[in-house]
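With one protein chain withheld, the remaining protein chains of the complex are depicted in position.
Then we have chain A:
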Amino acid sequence: MYSHGSESLIKQAREIQEPELQKFYSRLVKLLQGKELSHETVDSLQRLHLILSATKYTRRLPSELRTRLLSLLSSPVEQLQVLSSAVLREMPPLSAEELNYIQENVGQLNSQTAALLLSKAGTRADLSSVCAQLLRGLDNRPSEAPAHSLMHTLPVLNTILTHSPECLTEDHITLLSKRLVDWLRYASIIQGGGASSGRFFTGPRSRQPVPIAELDGTVSGDFFTVLCVGQGFTEDQWMNVYSFSMLHHWLLTYHSVSNGNSTIETDDRSEVDGSVVSMVSATSSSSRLLPPKERLREKAFQYCQRLIEQSDRKAQKKTDTELQKACLVEAVCILDCVCVEDASLVFRTFPFIKALFGRLSADLSFSRVLLPIAQFYLNHGEMAAVDCESVWKLVFGQFPAELFSDPFLAHELLRFLRLNLEKFQLGVPQYTHFFPNLLKFLAWDSPAVVDDFVDLLPSLVTPATAVELLHTLLDLPCLSATLILQLRSTCLPISEPGGRGLLSLDAFRNPSFRGLFLFMLRGEAGSGDTIDRLSTLHDLLAEAADWPRVVQCAQTIPVLLHIYFNTVVTVADEKLLAHLILVMLERSSILLNIPTYIKEIHRVFSCHLLRMCKLHPSLVVDQSHELLEFAGIPGNVYSKEELYTHVVWVLGEYLSVSCDSRCSVSLITSCFETLEAVLFEITSSGTPPGTVCPAPRVITTLMSALAKLASRSHDLIPRVSLFLSKLRTVTRGGSVAWCSDEEDLVAIVTRGEELWSLLKAPSVAQSVLTPSPHITTPQWHRDTNVAMPLQLRALTSLTHPQ
């Protein structure tokens, strides 16, 4: 636990002064000169490590200390090896002499030294030399070396593979492929460690070799794998474990399909005599004729086959059951990898995978094993002409509905979707219909998966799903609350302290509201955009507005809505966009009442209403009825200020003949009258003092909109001018009930005066307030007749003789 003591320790380590530090160094050098390993030495080395690692800048050690530390790398005492390696890792890179020293004195590269060399590697060449050194040790190792001396080789090589696969030459790859085959397939099947058969009277005769066992206790009948146990293990059995642990990565790195020449040859071969090759490799004796890479592939295949069989056994220990699951995942991944490389193996592999799917699909505890199986189906299902419907039903239909609260499954499933998005869009386009299910992951644990949805959401926005998706996104906090209630109601119905969640839980269990919640929990789209009694649902879930999970969910919605709208304008036609405007207007008052949520949503709506109308101005005329209905309600000025402002603005801007020829004079007049009525009402002196004032921006927007409309239908100009002059008169009298701030009032009045003077010259007003398109979309920089730089250039070339 972190305490003040720990904090002060770090502080001391950071702030140690130079003289004290030097004294410490010299004391340490003296200690290291001594022959015995004392507790003080170890303690001092540990403190040294803390001092060095606590600061962000690198400290310098005296060279004598460095030399001593280097010599400790080959100490027989592991503690000293570990500590010296850790200290030297915090230091600047090793000099050439130091590297030489290591090469000569450390002899066979031990694990700690290898770690040091890796971490201090400055170039790929450094990595190559570590690699070469290790492989040399692999090749010509004396047989009496201790059992653990080789074991770090494969992990170190795996590290090098990760960062710089080119460090291994073709020869290295061939050598390692051969050794891997030996370890994986031909490891000893006798228990190691001098295990006896366990009888009471032990003697030389009873030291019979005991065969390895399976996880359920039965004697093993086939080659050794990671799922075999024994009292002790031989070295090659350890290497079997290490080899399998890195096998997938090895195959991914060196056996990928894009791997140049070697794969072209194998492809040709498999095309010519594909079936012959696979039948040949089915028998192990003739597989010796295969080149090392292909042989490794074949052995990997057999290993995975065996693992799948072994995973069916009932393990005696729980940790082994977990290991079996992990092995299944790995085996399926390796088989997938191998089949991608050699398509002829698909026909041998599919029966296993299919059988495995059949065995596991009913058991949700194997969900994470089923994901790699789904990947296999996706990659090879078409080739094998296998029907994958049941797989998608499980992955998209069942998993999200029942396992939404498993963070690891959520991560892996969404990752699976993300990586294979193109394949899904081409081959399984119906996956978009499962968006209500997929959004359950988001509703449950927004912070963890919102990043994935930023990537996935655009693909879920299609013309068919757009409207329902919008409704679902807006109600995601409700889904969040519903999922919580669903989980709670499956627990025992014990009343919680404080009775929290009681009301909504009762509602959840109430049959008359069942339909509402069931709609929320639906798995597939298509059964309706939303429900009629949405506001009832919001009332029932009112107390959920402060549940942390619901609040976290609500915080991610605005971002996702932006992504939604940005995508939808690219895929939707005008009709759909018109529908969406209606949805926005309608839903602006039907949202779960979470503080700031409603405001944020209105802000998003406003922004995108504007964008949509800018892109398709005729939408305004199209939807004028609904927009006017919205704008005609004075209450909206106060409760939905942001959205109201923007609705008024788009009406003023785009309700004109130049935007849509259907715009008639009567339409302009009726719009004018609606807005005028609202403006009168909110600026009337009849409002009692102390009521909320309308935002100044609403008033100025209304005035501007009225002026714009009047500029298009000149009969209306007198009415506006009258209002504006009245406004000036009223405000000269001092403060007004509908505006509390003096500066705001001045701004409003100024705007009023500007509009009033503009409207005195109707044709000017028209060109200012309703400019024609070629003015609003200037291409002056492109038009050579008008663009200044181009004019200047033309003049220059004319006047300056070349």
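Simple rule for what comes next: a residue touches a chain if its C-beta (ideal position, glycine included) is under 8 Å from a C-beta of that chain, and two chains touch if they have at least 3 such contacts; residues count from 1.
Note that in this section contacts and distances are computed from a predicted model.
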{"item": "Among \"Tubulin/FtsZ GTPase domain-containing protein\", \"Mitochondrial ribosomal protein subunit L20-domain-containing protein\", \"Adaptor related protein complex 5 subunit sigma 1\" or \"Phenylalanine--tRNA ligase alpha subunit\", UniProt-listed name of the chain not shown", "value": "\"Adaptor related protein complex 5 subunit sigma 1\""}
{"item": "Given A:114, A:507, A:613 or A:727, the one touching the chain that is not displayed", "value": "A:114"}
{"item": "Residue, one of A:10, A:190, A:503 or A:569, that touches the chain absent here", "value": "A:10"}
{"item": "Which of A:62, A:93, A:528 or A:595 contacts the chain that the document leaves out", "value": "A:93"}
{"item": "Omitted-chain contact residue, chosen from A:306, A:368, A:608 or A:646", "value": "A:368"}
{"item": "Omitted-chain contact residue, chosen from A:69, A:187, A:304 or A:329", "value": "A:329"}
{"item": "Hidden-chain contact residue, picked from the options A:183, A:233 or A:630", "value": "A:233"}
{"item": "Where the missing chain touches chain A, by residue", "value": "1-7, 9-10, 42-43, 45-47, 49-50, 53, 56-58, 78-79, 82-83, 85-86, 90, 92-93, 111-112, 114-115, 118-119, 121-124, 126-127, 151-152, 154-156, 158-160, 162-164, 215, 226-233, 238, 241-242, 244-246, 248-249, 252, 317, 319-320, 322-323, 325-327, 329-330, 333, 368-369, 407-408, 411-412, 415, 445, 447-448, 451-452, 547-549, 552"}
